[in-house]
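All protein chains but one are shown in place.
Take a look at subunit A:
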Amino acid sequence: MSKFKQIISKLRFSNISYKAQRNIIIVSFLAIPMTLLGTFAFLPVINMFWYSFTDWNGYSEMNFIGFENYKTIFSNPEYFAVFRVSLYYFFATFVQLGIALYFATILSFEVKFKNFFKGVLFFPYLLNGVAIGLMFLLFFRADGTLDTVLQAIGLGQFAQKWLGNPDLINYSLAGVSVWRYMGFNFIIFLGAISSIPNEIYEASEMDGANRWHQFRYIILPSIKIIISLNLILAVSGSLSAFEIPFIMTGGANGSATFVIQTVNTAFKYGKIGLGSAMAVILLFIVVIVTGIQRKFFSEGDE
């Protein structure tokens, strides 16, 4: 029995040479993560390119049709026009970052109830997307929350069909998106500003700088990289806007974004080939936008 134990203890991992251990660890630690990454992150991209050149509908035979799907998308305004909707989210992004930067700046200085304001401004970001969608369906209803507030402050005549009016719906939905994501940018900016040493403000005050000067010449340059990073995230997010409009309107009334259109084309109408081509286009746009911005701010960084 004791001999058996001896053999077992010799077989223990720590008795193998470090070189062999190293190789075993490398292979065993990477095997599962690499398999998952390959299968669920990269294979879909490759397949998507392939599908985009076929007329596949998900079950019948796949036929290679060249650039036919791309031609369909670019020659049919109904497919491509939805990118116009992304513009609302795109511009909302700048409003969102502006508000976030403003609140992050003033909450970096002395303010009463600082933690309360910080928590309240940030909290929406943590909420479930479907909960937010339903919350704002109530918010925008006729005589809903928004109309009630407008009446209470004497602006009742501005009550609108916030989601019923096709000219207004995308503003309303982009507004929800700002409400949802502003807190994230805010907390990131706040963290970045708080890492600026206090002495710099003190020194600038001695030189007669006011709050605006401090913002313009101290805060803004110090957090430039963080701002660009948030801009990238927000812009690629706005291009692939999906959840809020899908949950709230299902894309009705002119609120369909490109992703909603893609998901519907592929899953609802079974045009996997065409849907893939749309997804490829979106992927290209997002990668290009990200690439341009990365280049911009890595140059500014040097």
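Just so it is clear, contacts are C-beta pairs under 8 Å (C-beta built on N, C-alpha and C of every residue); 3 or more make two chains touch, one makes a residue touch a chain; residues count from 1.
Operating definition for what follows: contacts and distances are computed from a predicted model.
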In UniProt, out of "Multiple sugar transport system permease protein", "proton-translocating NAD(P)(+) transhydrogenase", "Sarcosine oxidase subunit alpha" or "Asp23/Gls24 family envelope stress response protein", the chain dropped from the view is recorded as "Multiple sugar transport system permease protein"
Contact with the hidden chain only, please: which subunit A residues?
12-14, 16, 18, 21-22, 25-26, 29-30, 32-34, 36-37, 39-45, 47-48, 51, 58, 99, 102-103, 106-107, 111-112, 116-117, 119-124, 126-131, 134-139, 143-145, 147-149, 152, 179, 183-184, 187-188, 190-192, 211, 226, 229, 236, 240, 242-243, 246-247, 259, 262-263, 266-267, 272, 275-276, 279, 282-283, 286-287, 290
